[in-house]
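Here the structure comes first, spelled out in structure tokens, and everything after it is commentary.
Shown here: the complex without one of its protein chains, the others still in place.
And then subunit A:
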Amino acid sequence: MPNILDARGRSCPEPVIMTKAAIESNPKGSLQVLVDSHVAVENITRFVTGKGYNVNVEQVNEEFTLNIKK
């Protein structure tokens, strides 16, 4: 089971900081991040792909789930 991080409603740059802390604490594990804005999706995607992770984004209504793994 991946760790789940709920960053919904957090304003920039908190979702990225939270994601950074989560992948640093468990670099090899998979992570699911919940956000509710396009900006957060873009920022997290840019950050984690820059760190060599793969991201898959699922959208349900106005909420997004980013599935992040090495």
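Just so we're on the same page, contacts are C-beta pairs under 8 Å (C-beta built on N, C-alpha and C of every residue); 3 or more make two chains touch, one makes a residue touch a chain; residues count from 1.
Rule of thumb we're sticking to: contacts and distances are computed from a predicted model.
*Asks:* Looking at what's absent rather than what's present, what does UniProt name the missing chain, "Lipopolysaccharide transport system ATP-binding protein", "AzlC family ABC transporter permease", "YedE-related selenium metabolism membrane protein" or "PadR family transcriptional regulator"?
*Replies:* Answer from the UniProt record of the missing subunit chain: "YedE-related selenium metabolism membrane protein".
*Asks:* Against the chain that's been left off, what residues of subunit A make contact? List them.
*Replies:* With respect to the unshown chain, the touching residues of subunit A are 8-14, 16-17, 20, 36-39, 42, 46-47, 50, 62.
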